[in-house]
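Shown here: the complex without one of its protein chains, the others still in place.
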Amino acid sequence: MAELTIAQALNAGLASALEEWEQALLMGEDIGRTGGVFRITDGLRDRFGPDRVIDTPVAESGIVGVGFGMAVAGMRPILEMQFMGFSYPAVDQIINHVSRIRHRSRHRFTAPLVIRIPYGGGIGAAEHHSESAEAIYAHTPGLKVVVPSRPHDAKGLLLAAVEDPDPVIFLEPIRLYRSVKEEVGEAPIRVAIGSAAVERQGSDVTLISYGAMMKESRLAAAAMAEEGIGVELIDLRTLVPLDVETIVRSVDKTGRAVVVTEAPRTAGFASEIVTVIQEHCLYALHAPIRRVTGWDTVFPLKRGESLYLPSVDRVVGAIRMTLEA
Amino acid sequence: MAELTIAQALNAGLASALEEWEQALLMGEDIGRTGGVFRITDGLRDRFGPDRVIDTPVAESGIVGVGFGMAVAGMRPILEMQFMGFSYPAVDQIINHVSRIRHRSRHRFTAPLVIRIPYGGGIGAAEHHSESAEAIYAHTPGLKVVVPSRPHDAKGLLLAAVEDPDPVIFLEPIRLYRSVKEEVGEAPIRVAIGSAAVERQGSDVTLISYGAMMKESRLAAAAMAEEGIGVELIDLRTLVPLDVETIVRSVDKTGRAVVVTEAPRTAGFASEIVTVIQEHCLYALHAPIRRVTGWDTVFPLKRGESLYLPSVDRVVGAIRMTLEA
Amino acid sequence: TLRLYRAMVFARAYDRKSMSLQRQGRLATYAPFEGQEAAQVGAAAALEPDDWLVATYRDAAAMWMQGYPLELLFAGRTGHESGGRPPDHVNVMPPSITVGGHMVHAVGLAWAERLRGSSRIAMTMFGDGATSEGDFHEAMNFAGVFGVGVVFFCQNNGWAISLPRSEQTASETIAEKAIAYGMPGVQVDGNDLFAVYQAAREAVDRARDGGGPTLIEAVTYRIGPHTTADDPGRYRESAEAEDWARRDPLERVRIFLSERDRWTEEWQADVESRTFDEVERAIAHAESLYPPDASHLFDAVFESPTAPLDRQRAELEALLGDED
Partner (left out) sequence: TLRLYRAMVFARAYDRKSMSLQRQGRLATYAPFEGQEAAQVGAAAALEPDDWLVATYRDAAAMWMQGYPLELLFAGRTGHESGGRPPDHVNVMPPSITVGGHMVHAVGLAWAERLRGSSRIAMTMFGDGATSEGDFHEAMNFAGVFGVGVVFFCQNNGWAISLPRSEQTASETIAEKAIAYGMPGVQVDGNDLFAVYQAAREAVDRARDGGGPTLIEAVTYRIGPHTTADDPGRYRESAEAEDWARRDPLERVRIFLSERDRWTEEWQADVESRTFDEVERAIAHAESLYPPDASHLFDAVFESPTAPLDRQRAELEALLGDED
């Protein structure tokens, strides 16, 4: 088994998807000749040809809408939005068409497609390049939403998403593309959509996060461990459908919870997690569940980024407050 | 003072906005000659002329994007999306441009515009005509989101929105357009953005809702009163900025809360309300806060609507469970 | 010709009957197509039975021509989702309610068929108003760049609800918009069955032969209101509609046929009355459909329901249980 980054694991996953399903194809801006601005599709056009790795005009609504039509006709398109901020022009196609054709046609027509969306800040990018709007997609019935934070999950969830008979929004944490390495099997592994991972056992407090923020969460959990505080760390991996059981089991045990996301606070997905916990575990709670999130401000440019993104210190601080409450 | 419906109050509010601000203008599909599909702009084109009540081509992104440019140049455009489901093509303009120009330009350029969006189900409409996606806009930093449930607030919030120096998403509960009547002053009244209304005092449980669902909430509160149960009913009126004080004051008193919205449950605005309550009132809570919401399914057509929309029975049931817990 | 004329008569009878059914409260809002029968029948007639049709709320005649059962059209209009599910051999998408969003789908459908080596093509129908949406542009551009076998069939019926064609776009014709995408564009008299059929036929053949997309503008007119909720009196002179009524697409073919002694009043009356019967049966069937229940709501969100959906479904079933 090779040590791969998330970027490499995704590349390997896409390659094995193209091998496994002849109906699979990739479509997006600059994914062919250049292999994508993040090189996730590097080499795939040469290997599978321009009919299966398609460079499109600059038109996100078209990419999703055309991909949707292909899916209805039996293909398994894997579409790339270059950055999450550029998925907004496709929101109408995603909400009004992709998410509901199965319902509208009572299963006659379906959209087994995957929309890959690199998201999140921390790379000092230009405006619109650091969005974390997963809540929009998580709030849309008919969509599944997954977000890996490790190479193995990246490949496994990607293949599960391509295999899934329904549309899957596949969020990729830009900041972690090349910062985490781990052994990833050559085989077309699967990671089940809808199952969270308890990364670290602990009995004092439950720390819940996903995607890029798992980095800060892991560091915070490790820091607390040094002080002898047991943090149970959960990587959701899937936002929809949410693995409520795993969350509830943990909080019933610890009685305290902190949720970490980088999206703006108001109506972010963190609120959904908090709500589910209080619905199921209220009587077990010793302290209010704390959200560590981005602010309700526009995502700042490079020099202001560190003020916006939750830091390890912020996570640690929230854990402390929860323990002291 | 005249008894007006919400539709009439909005029409009066738009007229007085056009009188009060020469920079105000209306733009949208079919708002001129026909006065809008809901007749909210009825008669305004004849009265203020086609330069100030503009019928546009069928292009929502264009309406918002062009309106945005007008606002930057000093106008106060009041834009209409014919139905919320048709505001999705404009989401990119709203999120990427309207909401953040003030931040991007450090106050040099601003977008003092209002986007009127009729929303919600219950009218047996066709697909895409019953959306309740307020969470998308509430989650976007830089936008204010208001939603009246009564004629007086409809006019007062509308004028406050037009006067506001920042972009306001103005949600109109279709189902209540003509079902509620009340006295509305001729004067250009204002209802402050950001202040919720305690419609009914009670000490047993806090019932929180907004927009169209205020109807079921009022009936439920009345029904409980007959049984001698005191429901404190809060009409949020504004989702962003949220009137946290009013909510917290009430729940600290009652120790129980039920939140009613018609949007899909997962990551809906109800989750934000629940989260804010548990952050501030956890120790005062006697029971889990309950959400009465739409389901995480596609909004059904006419014959299935009653299964989807929260009914008075559902609200009453949730209140009972909260009291019994 | 007789076959197509029969279809037009059927369509006209269906449309008028639907209007009266709506007034009786038996249908939700209905979007009549009277005046556009030649456009819809002529265009659909050029398709093979298994070609894709991606049309709108106003294209019932074309959808019916392509095999969409009458009772399903009614099912949708009585507010029942089962109306969105055509029989397995019928490749017609449920009518698009959003304006403009469906044309890109036709591009994807036709492209996929080509990738899979099938000879199926796709036709998409839309109105003059839909050409203003960004998605029209993206659909046309994708089709042009990738040479996809799609027929873009625009029924320019003069109005988009209350907006006249002249204020919808400043181009002289809609057909000429094809130039912007490097594809052929043709304008035809949409009330001339033969002209429409011929133009559609050429476009369909070109698409099937790998010749790429075509834009057809069929100039016609919406004789009735936009929908049963609309009042044209607010935005247009009745004289305009009367004027167009004189160019009735059915009448033109009727004359053609009767001159050749291939038409009689009895025959027409017979077709009409049979249509009314068929419509009655169809609406009755639609009205007799199972009343939606919890599973109706929950079992088509995904192929198999998720745990959170099962919990919500249980919640709803408990509520329904309480009620009785």
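The letters A, B and C name the chains in turn, as written, and every chain counts its residues from 1.
Assume a contact is a pair of C-beta atoms (placed from the backbone, for glycine too) under 8 Å apart; a residue touches a chain by one contact, two chains touch by 3 or more.
Computed from a prediction, not measured in an experiment: that's the story for all the values here.
Visitor: Among C:115, C:145, C:257 or C:319, which one touches the chain that has been omitted from the display?
Guide: C:145
Visitor: Based on the whole complex, identify which of A:33, A:47 or A:178 touches the chain you can't see.
Guide: A:33
Visitor: Given the contact definition stated above, which residue among C:56, C:98, C:132 or C:191 touches the chain not shown here?
Guide: Residue touching the chain left out of view: C:132.
Visitor: In the full complex, which bits of subunit C touch the chain not displayed? Write them out.
Guide: Touching the chain left out of view, subunit C contributes residues 132-138, 141, 144-145, 147, 167-172, 176-177, 179-183.
Visitor: If you put the missing chain back, which residues of subunit B would it touch?
Guide: Subunit B touches the chain not shown through residues 25, 51, 56-57, 59, 61-62, 65-75, 77, 89, 92-93, 96-97, 102-110, 141-142, 144, 165-166, 194, 240-242, 244-245.
Visitor: Hey, which subunit A residues sit against the chain that's not shown?
Guide: 29-30, 32-35, 37, 55-59, 61-62, 85-86, 89, 124-129, 265-266, 295-298, 300-305, 307-308, 313-314, 317
Heads up, the rule we're going with is that only the chains that are shown with their structure count from here on.
Visitor: Look at all chain centres (mean of CA atoms) and spot the one farthest from the centre of subunit A.
Guide: Result for the farthest chain: C.
Visitor: Averaging over Cα atoms per chain, report the distance between subunit A and subunit C in Å.
Guide: Roughly 39 Å separates the two chain centres.
Visitor: Roughly how far is subunit A from subunit B, going centre to centre by Cα mean, in whole Å?
Guide: Inter-chain centre distance comes to 30 Å.
Visitor: Identify all positions of subunit A at which a residue touches two or more other chains, and write them in rising order.
Guide: Answer for subunit A, listing residues that touch two or more other chains: 61, 89, 92, 96, 103-104, 141-142, 240, 242.
Visitor: I need the residues of subunit C touching at least two other chains; which ones are they?
Guide: 81, 98, 101, 134-135, 300-301, 308-309 - these are the residues of subunit C that touch more than one other chain.
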